[in-house]
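Note that this complex is displayed minus one protein chain, with the remaining chains in position.
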Amino acid sequence: MEGNIAELGKYIGVGLTAIGMGGAAIGVGNVAGNYLSGALRNPSAAASQTATLFIGMAFAEALGIFSFLVALLLMFAV
Amino acid sequence: MATEAHGSESSLAFHPMDQFKPVSLFGDGTIHWYTVTNVTLWMAITVLAIVLLLVVGSRGRAMVPSKGQSIAELMYGFVYKMVEDVAGKDAIRYFPYIMTLFSFIVFANILGLLPLSFTTTSHIAVTGVLALLVFTFVTVLGFVKNGSKFLALFWISSAPLAVRPLLAVIELISYFVRPVSHSIRLAGNMMAGHAVIKVFAGFAAIAAISPVSILAITAMYGLEILVAFIQAYVFTILTCVYLKDALHPAH
């Protein structure tokens, strides 16, 4: 099984960047969990904060998207 | 280019990316900028669906709405309220632009979930143009409305003076990264979900696993319907946030 060491490094790198998406998952889960615990404490204020929830999720997710982007670039563009 | 190579694999053949390939519908297959491709077809279907819901659905102008009309009104009210709540009352003038974005994305996402369909929003070219349109529109609007005061968005006057240059650099970077995350979020979500469904579908070739595979596809499909809505919502709400920054740059 012959191969190219650059290929190996590339795929290892892609696998490592996938860990970054796990971090984004933790972040998004944290946002949603904190929203839920806040919403259960004060349900009347929950409805007015859904927009903030989604904005916060989007920002948390943005950093995961960067690792996704790096993975894609490694896979297909490098 | 890779089609001839697939044959040499085992019986398990995964081509999760083939569904995203734009192909020419007529002619010899070369794609020029004017060629009618499946991109054209599915965008036309998207337009048709929007016309069907928002124009044909609301043609009755009934005081007590029919089903179609109430869905159209629901969508209108949803986006209108979002613009009003997030971007402020003076952003209502830009409501048609935001409604255009939202209706295109939500219909493209949902139509992309139909079997054998082509998901236009899974392409970086499409979402990148959408995000760049928003980015340039918001930037130009910010400078037109506020002049040089728009730069106060990067110069955070509430922070200590020593930290401000550093914050300005960070803010500037985050400002220019906006269209990147804005576009890749949508394209990445759509692409990833569809690719995962395709991979599960590939496992269905093995008879023993196929029930599990079908179950997994069903579950993913449900999740993808949710994601289709949420990503359209997130794209629109972020547009509203950027619009608010352009109209009221002071932090």
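Per-chain numbering from 1; labels A and B assigned in written order.
The definition used in the following text is that contacts are C-beta pairs under 8 Å (C-beta built on N, C-alpha and C of every residue); 3 or more make two chains touch, one makes a residue touch a chain.
Following the convention adopted for this analysis, contacts and distances are computed from a predicted model.
Participant: Mind telling me which option in "HypC/HybG/HupF family hydrogenase formation chaperone", "Anti-sigma factor antagonist", "ATP synthase subunit b" or "FecR domain-containing protein" is what UniProt lists for the chain we can't see?
Facilitator: Spelling it out: the chain absent from the display is recorded in UniProt as "ATP synthase subunit b".
Participant: I'd like to know which visible chains would be in contact with the absent chain if the whole complex were considered.
Facilitator: The chain that is not shown is in contact with A, B.
Participant: Using the document's definition of touch, tell me which of B:Y97, B:F203 or B:Y221 contacts the absent chain.
Facilitator: Touching the chain that is not displayed is residue B:Y97.
Participant: Would you write out the residues of subunit B that touch the absent chain, in ascending order?
Facilitator: Residues 1-2, 5-6, 8-9, 15, 17-18, 20-22, 31-35, 37, 39-40, 43-44, 46-47, 50-51, 54-55, 58, 61-63, 65, 69, 72-73, 76-77, 95-97, 99-100, 103-104, 120, 122-126, 129-130, 133, 187, 191 of subunit B touch the chain absent from view.
Participant: When the complex is taken as a whole, what residues of subunit A touch the one chain not shown?
Facilitator: 7, 72, 75-77
The rule is simple: only the chains that are shown with their structure count from here on.
Participant: Sort out for me which residues of subunit B touch subunit A in the complex.
Facilitator: Checking each residue of subunit B against subunit A gives 82, 85-86, 177, 180-181, 184-185, 188, 192, 230, 233-234, 237-238, 241.
Participant: Okay, in this complex, where on subunit A does subunit B touch?
Facilitator: 51, 54-55, 57-58, 61-62, 65-66, 68-69
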